[in-house]
Every structure is written in C-alpha cells, then in structure tokens.
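All protein chains but one are shown in place.
Then we have subunit A:
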Amino acid sequence: MSTTQTDTRVVSPLLRIAPTGMYARRARMLVERSVLVSRKMWLIILSGFFEPLFYLLAFQVGFGKLVETVQGPGGQTMSYVAFVAPALLASSAMNGAVYDSTFNIFFKMRYQRLYEGVLATPLGPLDIAMGEISWALVRGVLYAVAFFAVVSGMGLVTSPWALLMVPVAILIAFAFAAIGMAATTWIRSTTDFGLIQLVLIPMFLFSTTFFPLSVFPGAVQVIIQIFPLYHGVELMRGLATGVLDPSMLGHLAYLVVLAVVGMLVAARRLRVLLLR
C-alpha cells in the first residue's frame, strides 16, 4: 500500500517543515512537462544563449577599444572584456531565470490555470514550485555551459577555478527563479511586470557588472551589496580570475538562502492562492 511507502522514505529536514499535502515528491513531472513544451519553442530557448553573446561582442569590438585594461579583483591588471565577461554570465543566468519564473509562471497561473489542474492530482504546491524552478535551472545550465565554452575559447578565463562558474551560474539561476516565482504570486496584472523591470535594470547595470564597487560612494555601496546579482557577479569574477577570498562564502550563503526562502515562499503563496 502507498500508506507505508511514504512514511518510510527519508525526508530532508527542510521538507519536513512543510505542511502535509504540500509535497508529493513528484516535482520532476513538472520538469517533464516543460521539456515537452520546450520542444516547440526551441528558438526562444536558443535566443537566451545569444543575449550574453551579443553583449560580449559589443564589449570585445566596442568598449574594449576605449577602455583597454582595468584593475581586477586581486589588484592585477586585466582586459576590460575579461572583467565584464564573468558578470555577463551571472546576469544572463539571472535574466533567463527571471523570464521563466515571472512571465511564464504568471501566464500558467492566471490564464492557463495550469496549476489548478495539477493540484487536483496528488501533487502539491511545493512540487509545482520545485518543478518549475528546476526547469529554470535546466535552462540555466545549458546557457552557462555554452557561454562558458565561448568565454574560455576567447581566452577570457585565466584560472582552473573558472570551471566552478558553471555551478555558480546554476545557483544564481536557482535564486532568481525562486524569488521571481515568489514575486509573481503577488502580481495582479501584466502591467505589474513593469515593477519587476524597474528592479532588474538597475540591478543589471550597477551590480559591479561594468565597473567595480569602489566607484560608488559609501552609502550607495551598501545598497549595491543588497542586490543579489552583486553577489553572483563577485563570485563569478573571483572564480574567472582565480582570486579567491573568504568573502566568497558570504556571497554563496546569500544566494543559497535566497533560493531556499524564495522557493518556500512561492510554494506557500501557491497554497494560499489556489487551495482556498
């Protein structure tokens, strides 16, 4: 009987705090669904790879000629393109995840009413949150690997530590997919998406993506350090150049907390909205 089956399995402490009915351990079925759907939209998915590539090109042939070298994380001199490339990987991981977890989730929740159908099966809100966020991760992995290949091919990474940029890209995607999905549950109409852009654009521009934190006055530096993307960029840049620092553990912790909290909030909100 299924009764005993569920009780004997080991449940991680994180999932044990979720109320009963939140999680049926079948989040992967939502990923399966996304894979099926994605076959029809491969072009859109492919386009996500070109976005950071175009940026990189712009810097290689454009800005790189004006600003040739900058001071890297360890005080060393490095080419501007090499300075920006890791940050572009971080922000493309963010953009892909946010797109997937905001517009797409909103459409599925409000117009397609997909999750109402899903919740009539044994699946619970946490299955949905985990399944949808995982799919954002799968996409994130594909982009990260492709971009990493290009960047290393261009000789822009100088350290074996750079291999860790791929898992970090996944963590960034996870964190942004989770908070993106959580935020989407509060969105009432498509006009509210303007608010998300209002947060994303300054975050993209100022999270030390294009210039180091030291150019900002002290008070602004504090604000920048609240941006999740800042932590992603710093991690990426450190790994790309092989300049490691204990503060990187702090960046890592920030993103992990964001990912977990975002996912739990998203699941809880789905329950409040759909299981009334």
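The criterion applied here is as follows: a contact is a pair of C-beta atoms (placed from the backbone, for glycine too) under 8 Å apart; a residue touches a chain by one contact, two chains touch by 3 or more; residues count from 1.
One rule holds for everything that comes next: contacts and distances are computed from a predicted model.
Asks: Could you tell me which of "Lipooligosaccharide transport system ATP-binding protein", "Carbon monoxide dehydrogenase", "Oxidoreductase" or "UxaA family hydrolase" is the UniProt name of the chain missing from the displayed complex?
Replies: "Lipooligosaccharide transport system ATP-binding protein"
Asks: Of the residues A:53, A:70, A:114 or A:265, I need the one that contacts the missing chain.
Replies: Once the missing chain is taken into account, the touching residue is A:114.
Asks: Could you tell which one of A:32, A:68 or A:245 touches the chain left off the display?
Replies: Within the whole complex, the residue contacting the unshown chain is A:32.
Asks: For subunit A, enumerate the residues touching the unshown chain of the complex.
Replies: Touch with the absent chain occurs at residues 2-3, 6, 20-21, 24, 26, 29, 32-33, 36-37, 40, 112-114, 116-124, 274-276.
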